[in-house]
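Dropping the structure in here first, questions after.
The complex appears here minus one protein chain, its other protein chains still in place.
== subunit A ==
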Amino acid sequence: MLELDKLSLAIGKQSLVRELSLQLQPGQLHVIIGPNGTGKTSLLRALFGELPLQQGEIRFGGHALSRRHGASWRRQFGYMPQNTQLELELSVLEVVVLGRLDSLSMRLSDDDILAALSALQALGIAHLADRAMHSLSGGQRQMVLFAQVLLRDPQIMMLDEPVSALDLQHQLQLMEHLHHQTRAKNWVSLVVLHDLNLAAQFADRLIVLAGGTLQAFGPPAEVLDAGLIHRLYSVPVDIHRDRDGKPYIRTLRQASLCA
């Protein structure tokens, strides 16, 4: 279990997250939603031990995060930061294999290469293995970086907007894979998404953040309602239910947004 106990974060004098307490269970997919600039990325960075905690504590498997044991703490994580520019003279395979940085020897073993190729195959992008990173589209790069983070074989999986550049098919493919592996490998999974419908479809638990505080936490069917979404985004919506009883969201047009 990954536990956040009254966690507060700040950069300089600007407060980002205030008194956030959460308990995240293994084998469950947690999706963080919330408007831009509400500390979602900072929260992931803090969990990874990259951002000093202003107050509170983070615990996993009975150990608290401390500055001294940063390296062993980070080893438990697969963390995929938001997309950045990657103009690289490296092949896809060479990038994916770096997911095993902690254990690579100077000669790449067959095992390392095959593991990287299998990860690419599982995501249906094995044909890209020999391509140079700089020749790929933004979406293809995102899939490659997901394959890289899979190779870390983590206990906690954190993805920051992993589908922002993906087409519909690859969005579903990535989320299905994540959903399946979270159960199979018993990961604590934590994903930042902006697409509320995708979030509602795949999340076991939604974490709703706004203004640095927790607005709601629970299964999408219980958490998502029109009032909450209007409060978060100032956008009127209708919420419907699909055949499985999962909520889906339809935004309503709003002439006032033009003004």
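We take it that contacts are C-beta pairs under 8 Å (C-beta built on N, C-alpha and C of every residue); 3 or more make two chains touch, one makes a residue touch a chain; residues count from 1.
Please note the rule applied: contacts and distances are computed from a predicted model.
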Name of the absent chain as recorded in UniProt (options "Iron ABC transporter permease", "Cbb3-type cytochrome oxidase assembly protein CcoS", "Cell division topological specificity factor" or "protein-glutamate O-methyltransferase"): "Iron ABC transporter permease"
Touching residue (missing chain; options A:1, A:64 or A:98): A:98
Among A:4, A:129, A:150 or A:163, the residue in touch with the chain that has been omitted: A:129
Touch residues of subunit A, complete complex, unshown partner: 48, 50, 71, 74-75, 79-81, 84-86, 88-91, 93-95, 98-99, 101-102, 104, 106, 108, 110, 113-114, 117-118, 121, 126, 129-130, 132, 134, 145, 148-149, 152
